[in-house]
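What you see is the complex with one protein chain gone and the rest in place.
Note that the chains take the letters A, B and C in the order they are written out, and that residue 1 is the start of every chain.
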Amino acid sequence: MISLSGVAAQFTEVMLAVLLAPLLTGWVNQCRAWLQNRSGAGVLQPYRMLGKLFQKEVVLAHNASPLFRIAPYLIFGCLALAAAIVPTLDIDLPLNAAADAIALVGLLALARMFIALAGMDVGTAFGSLGARREMMVGFLAEPALLMVLFTASLISNSTSLSTIVETLAHKAFAIYPSMAFAGVAFTMVSLAENARIPVDNPATHLELTMIHEAMVLEYSGRHLAMIEWAASLKLFVYSCMGLALFFPLGVARGGDWLGILFALPALAAKLAVGGFGLALIEIMSAKMRIFRAPEFLGTAFLLAVLAMLVHVLLEA
Amino acid sequence: MLEHYGPQLINLLAAVLLLLAFAMLSQRRILSLINLFAAQGFVLFLSTALVAYLTDQHHLYWSALLTLALKVVLLPWILHRLIRRLNVKWDVETLINIPTTMLVGIVLVILAFNLSLPISRLAGTMTRSTLGIALACVLLSFLMMITRSKAVPQVIGFLSMENALFFAATGAVYGMPMVIELGVALDVLVASLILGIFIFEIRERFDTLDTRHLEKLKEL
Amino acid sequence: MRERSTRAATLLVAINPLHATLGIAAFWLAIGAAGLAAPGSLRLASRVLFPASAVAGLLLAATALSGIFQPPTALVLPLGLPDLPFHARLDALSAFFLFLLGGVAAGVSVFAAGYLRQGEGTPPGLQCLYYHVFLASMALVLIADDAYFFMVAWESMALASFFLVTSDHRLPEIRRAGYLYLLIAHLGAIAILLCFGALQGGSGDYTFQGMRAMSHSSGWATLAFMLALVGFGAKAGILPLHVWLPEAHPAAPSPVSALMSGVMLKTAMYGLLRVSLDLLGVTVWWWGVIALALGLATALFGVVFAATQSDMKRLLAYSSIENMGLIMAGFGLTLLFRSFGMGTLAALALTATLYHCLNHAYFKSLLFLATGSVLHSTRQRSLGRLGGLIHRMPWVAWTALVGTIAIAGLPPLNGFVSEWLLLQAFLFTPGLPHAYLNMLVPVAAAAIALAAALAGYVMVKFYGVVFLGQPREATLAEAHDAGAWERIGLAWLAAACVVLGLVPAAVIGMLDPVTRMLTGFRIANLSHGWLFLAPIDPQRASYSPLLFFVITALLVAAAWVTVRLFYHGRVRRAAAWDCGFPYLNARMQDTAEGFGQPVRQVFEPFFRVEQHLPSPLDATPRYREDAQDRLWYWLYLPVARGVERVTGLVTVLQRGRISIYLLYSFLTLLVLLFLVR
Partner (left out) sequence: MVLEMPLLLAAPLTGGGVLALVGHRRAAADINVLFSVLTFLAAASLTGRIIAQGPITVLHAQFFVDPLNVFLVTLTAFVGMTTSIFSRPYMRIERDHGRVSDGGMRLYHSMFQMFIFTMLLVLTTNNLGIMWVAMEAATLTTVLLVALYRTPASLEAAWKYFILCGVGIAQALFGTILVYFAAEKVLGPGMGSLLWTHLDEVRARLDPTIMSIAFVFLLVGYGTKVGLVPLHNWLPDAHAEGPTPISAVLSGLLLNVALYALIRCKVITDGALTALTASGPGAPFAGRLMMGFGLVSVLVAAFFLSRQRDVKRMFAYSSIEHMGLTTFAFGMGGPVASFAGLLHMTVHSLTKSAIFFAVGHAVQKAGTQVMQDIRGLLRVSPTVGWGLMLGTLAILGMPPFGVFASEFLILTTAIAEQPWAAPVLVLSLGVAFAAIFGKVQPMVFGDATAQRLPHRPALLPVFAHLAIVLVLGLYMPPYLAEWYRQAARLIG
């Protein structure tokens, strides 16, 4: 089941994801800037930031444990693997046999757990506050995401991502009302998971509002760089996941390099549109109180469950 | 001639016994209660002797004599001495008033007769009807023990119940085997002695014989 | 794996596993007796007896492993009731649970060898006795093959564990916990006993063989199943009979908590499986629904309460309730599939259930042992007084991290595998020939996902508050790491968690005979190699933790290497930044209560919250809020009050007046005479 072309495709995909993820982040920020009539810092800004952080030295708190130092690499590794699992360019990916949709969710959860633990490690008020909020978002967003994936896998009778995408993309061109619910739920979840307005604000250091930033306050230098990179990878993974589930057009059938060559621009275009959409959502909505977040995510969760029920009622 | 009237005589004695039972039930004064008890014993003696004569069962003579000795002479004497020693002259006040008690008693008699009908139908003896009366007496003395609150009347009730049982034995089955008669008699004797001791003890400890003072041991 | 295990079997085939098991049980009893012989001597118990029993545990695991692949063996002991001697039998199911028992017991006993202390209530020799009677009776429960033997072993288990729980019996709350535990255990035992009574159906044949042979009417079968559900549910801590669990587990010494939570709860599952899948011929579909509903309710309840605990052992106890709930849900699903004749899926659900039993046994005992070490070196159980122990006791901290990831159900460790299998099983339910169930099941899956996610929350709280951050008490500075014995125990269990997580295909190969025995089917996994876990077919779903782990490791390593290659590795230690706030101290971290606050808010209706707010003028303001179990107020107190009331009525019978007493017997006589006529 493991073909050479498959391995090659896998490798290119991971590399592309790792290299292009900051670009996506930059693009989203740039769109936001344009939409707010600012001339932004340019799409390459994240790369500059990462470069700078890598050169800076690491300042560690006195009681930072080894866990604190390992965490960034672990998180980065997890998200890179996630990026490798999600079929963006090609369906025939060897790793798909190693990890399916549930494993993907588990992987993201693993990353979250480590970042939360790292946040609590130094023992500052901000760190534990951020960790708590992150986990709160997590325990509602995670099942919601799982339900979204389950809806898709009920449709395709499989939890293997490639099979799902293949079904949605190539096999049956049917209208799935359940996927509409799932889509809304997924959007809400990915907003929350990527620390976006209205749940979190990536560009604030205001204690009342921040989640993600609060956890990583103690990081600096290359550690911070890894974390930031992982964050943009996360955004990339979610976007690709959304695209793969809801707009799977143009994903290569597997094996043929022509397909991949065609899939690449298609992906780029879809990401560009998706990023713009994200920016649009962000500037159009206001940051909500942290206590409202459970309601927001609870809604997402219910929508996802509803999606499954709809599938069982209408489509099964 | 006595053979001829024998059964009626026995029935008559039985009726007298029942009458005495009612009298005891309604009796207020303790001295006369004891006398009634003695009378009961005497009637019992007569009936036993009569049955013995009629059916010439010799061991019944013995038990008749035993009755005479124990229930007519000994026990009443003990009781008399008891109350003289304790100088209890008081009336026996009852927990339920006398008329009610009598009514209940009548109900019991009816019940006893109904109950003993099937049995006495089977009884081949000439004394068949006595069984019902005996049962009635048992229940009546039971009732007496329930309604009396003082210790001595309760004892008397207990003894008269013993009498009724004895009467049942003679009436229905011409008396139990001798050994058992003796055993029962012995038990009754010892029992009444022990009861005597107890009554003294109670009197000593509680300086009353009212069993309503013996209500310390209970669940709260 | 099949090859390897059969090789193991050939190695051990010389000894009949049943004899071996009996021998080991006897050996454990002997160890206990030895401990009793010298009650006061700590050295004997900790240096000789407990290590010996650990070895016995390993042997038991090995023989059981071989026993799984061998045909059932039975024998009759010359003990027991005259017409009912003790029947013992070892089949795949028993063997699997014996394997679980042996493996966990080995780790826990080694740990206990280092953990035992002088002067903690009961003398060590006596504790040794209880402990080993406990182990032996659990082993006997698993091989009992008639109702009487089973009940004797079952109650001895309860009794021994009761004495262990109350081993520090000077504290009233511990006595109370033990009392509650034994009471509920006894009620459950009576229910089980009646269940067996219903199973033998007046035939007077109490052997399991006879019960299997009997054909039960669905009425009797339902009665038996319900009684079994109550009885074993009481032991498994299923709602609403769970209240003893969060009291008893923290009260017990940590190795005992580990054994109770890790193994004893599983014996309840064993009994349930034995009765409903083996002894009962028939299965009614709504049994499955009931078990499923109970399981899910228990799981959510347990995890939500775990999130709000502030005592580390209580937290773990509630998490045990959650896991038993998950197991019960899997069991319910198995019944559902079985009743609709979907054999393979039943096998899948059963595999998930058994796998989770195994996993929970290992990671929960690991975590309980870790709390034990923490408890001994800090004398603290309250999360509010711990913290930063990763610096003081690295061994405990890192092994506990393994357990934490495993219990949070995260890849690539074992907790994830069983949850994965369980979710897979749920994804197949739309095939059920029953419209309502089809709609019910997605909701059930959602509940499980929610429980799993919450478990992650709970474990972050547990690990973060205990091991990370700054120490909340000055005394924590002199906390010392676990001793050698304890380290061996912890390492053993942690290693087990990793192995169970990385080679699921092998484990499933081990579970195969069990599922085939109980459902008649096996899941088509082994055809896809030992590397991949593909229960139905790889198109449908497949997962390979080993590959997963290796690649993650590669990516991490790659990232690290590249960073190190291209950039300098300068590191400077400094005070924590904390947004430039200068006066940072330990009390500024989240307390356990604070960390639980979001859950308490989201799941408000679960709790019966008592708040105490200080007045604004209060010089030393104290804010107290505790969330209690509503069931206690809805079920238990009313029952107690009811008994009180009835007692009040009954005592009227005994008012001390002799005339009344005479009246009773008089009336009895009259009534009976009326009856006669």
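Keep in mind that, in the parts below, a contact is a pair of C-beta atoms (placed from the backbone, for glycine too) under 8 Å apart; a residue touches a chain by one contact, two chains touch by 3 or more.
Nothing here was measured: the structure is a model prediction, and the numbers come from that model.
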Listed by label, the shown chains touching the absent chain are B, C
Given C:Ile190, C:Val499 or C:Ala586, the one touching the chain that is not displayed: C:Ile190
Which residue, C:Ile15, C:Val609 or C:Val643, contacts the hidden chain when the whole complex is considered? C:Val643
Missing-chain contacts mapped onto chain C: 78-83, 147-148, 151-152, 155-156, 159, 166, 169-170, 172, 175, 178-179, 182-183, 186-187, 190-191, 193-194, 196-198, 200-202, 204, 206, 643-644, 646-647, 650-651, 653-654, 658, 661-662, 664-665, 668-669, 672-673, 675-676
Those residues of chain B that touch the unshown chain are 115, 118-119, 122-124, 131, 135, 138, 142, 145, 151, 154, 158, 161-162, 165, 168-169, 172-174, 176-177, 179-180, 183-184, 186-187, 190-191, 194-195, 198, 201-202, 205-206, 211, 214-217, 219-220
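As a working rule, only the chains that are shown with their structure count from here on.
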Dominant chain pairing [most C-beta pairs in contact]: A-C
Relative to chain A, chain with the most remote C-alpha centre: B
Between chain B and chain C, the Cα-mean centres are separated in Å by 70
Note: chain B sits from chain A at a C-alpha centroid distance in Å of 101
Averaging C-alpha coordinates per chain, one finds the centres of chain A and chain C separated by a number of Å equal to 35
Per-residue multi-chain contacts in chain C, two or more chains: none
Which residues does chain A have that touch at least 2 chains other than itself? none
Could you pull out which chain A residues touch chain C in their complex? 1, 14, 54-55, 57-63, 65, 67, 73-74, 76-78, 80-81, 84, 95, 97-100, 102-103, 106-107, 109-110, 112-113, 116-117, 120-129, 131-133, 135-136, 138-140, 142-143, 146-147, 150, 153-154, 157-160, 163, 205, 207, 217-218, 220-222, 226, 291, 294, 298, 301, 304-305, 308-309, 312-313, 316
Can you check the complex and tell me which residues of chain B touch chain C? 95, 111, 114-115, 139, 142-143, 145-149, 154, 211-212, 214-220
Sort out for me which residues of chain C touch chain A in the complex. 387-388, 390-391, 401, 405, 408-411, 416, 420, 423-424, 427, 430, 438-439, 441-443, 445-446, 449-450, 452-454, 456-457, 459-461, 463-465, 468-470, 532, 538-544, 547-548, 551-553, 555-556, 559-560, 563, 566-568, 570-579, 581, 584, 586, 588-590, 594-595, 597-599, 601-602
